[in-house]
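Now for subunit A:
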Amino acid sequence: MKYAYYPGCSLSETAKEFDVSTRKALARLGVELAEIPDWTCCGASAAEAVSELLSLALPGRNLALAGRELPGLDVLAPCSACYLNLLRVEKKTERDPDARRRIDEALSVQNLALPGTMRVRHLLDALVNDVGLPAIAEKVVSPLEGLKAAPYYGCQILRPYAEFDDPERPRTMALVLEALGAEPLDWRLSATCCGASLMASKKEAALPLVGNILRAARDAGADVVATVCPLCQMNLEAYQSEADPKGPVPLTVAYLPQLMGLAFGMDPEEVMFGKNMAVAPGFLAGAPALA
Partner candidate 1 sequence: MATSVKNPAPQDEASRNLKAIREMVAACMQCGTCTASCPNYPSMDLAPRRLWRLAVMGLTEDIFASRTFLLCSNCYACTLRCPRGLPLTEAMAALKRMAAARETKWGGRKTQFYRTFLDNVRRWGRVQETDMMMRYFLDMKDPLLPLRYTPLGFRLLRKGKIGPPHSAQSGRLAGLFEKVKEMEARP
Partner candidate 2 sequence: MATTSRIEVRQNGPLAAIREFLAKVLADEEIASVMAVSNVRGAMMPTVVTDPEKLSAVDPFAPAFHLNAARQVARLTRGEMEGHMAAVLRPCEIRAFTELVKLNQGSPHNIVLIGVDCYGAYASRDYHAMTRANGSKSPDERTLEFMGKAPSGGLEDPAATPPVAQACRVCEHPSPEGADIILGLFGADASKEMWAIAKTPTGEGLLNRLGLPDADSLEARDRAVEEMAARRLAALEIMNAQTAEKISTPEKMADYLADCVNCYNCRVACPVCYCKECVFVTDVFEHEPWQYQGWARKKGALRVPVDTMFYHLTRLAHSSTACVGCGQCSNACPNDIPVMEMFRLVGGRTQAAFGYEAGRDPDEPQPLSVFLEKELAEVTGGVD
């Protein structure tokens, strides 16, 4: 199993732990990741707000690179925004030949062109549908027993393209958590917005959203909120005291592959728990698997 890997900007800077844990967890599952050489920013949510063509050309460049350098491989993106931007190119060009023509024209300045077929995958999609739950369970050496994990999916891996999960009531991450031996919680805000980049541009609008999510997770009895998006992770871990000042202790927020690493018997430092900004005291010592 091999993918063209697109880590995206966040994973190479503020979310290094996501990148590292993803690589390690997938390696343990026998999945090979070939990083797209010379990849550049996908435009995040900003490009779309400035130029439509740019919002397609930026991710298009990366797909073109993948197509040229790593032909035939599905492109795997762990970050939600990157995933959606790349996927949008795949979807738009499928039904709109004019869009493809325009992207190709823009890319032509770098002597690049979109490959004939593209297949963009998200980490969760790959885990559940390619690797499969039994294979994950098989690698578990320290089951996360008794760990109440609130899966948090965010938005853009679910919507607008419902590729691999229910856009309102997703369940794939819960399945993975279950395979890790944890107890996934069925809580109502697992797919609601965390405010995304509004946290940077309109903080006062985003904070209540984060507060709601944290409270709901706590109310559901979560020991940890599991994420698959650097922006979600950042919003949920870095603003806890501002968004939910009444929250008693930090609520642990961790990337799913970090939890996978723990269940696979890796040392917390191996999956860079040191970089997490919200880890409840004793979290890593609490559950047997985390001891």
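Regarding candidate selection, all candidates are chains of the complex that A comes from, given by their letters.
Keep this in mind: a residue touches a chain if its C-beta (ideal position, glycine included) is under 8 Å from a C-beta of that chain, and two chains touch if they have at least 3 such contacts; residues count from 1.
Because the structure is predicted, anything quoted here is derived from the model rather than measured.
The candidate touching subunit A in this complex, chosen from 1 or 2, is 1.
Subunit A makes touch with candidate 1 in their complex at residues 9-10, 12-16, 38-41, 43-55, 57-58, 61, 102, 105-110, 155-156, 158-160, 162, 167-168, 192-193, 195-198, 200-206, 208-209, 238-239, 274-275, 277.
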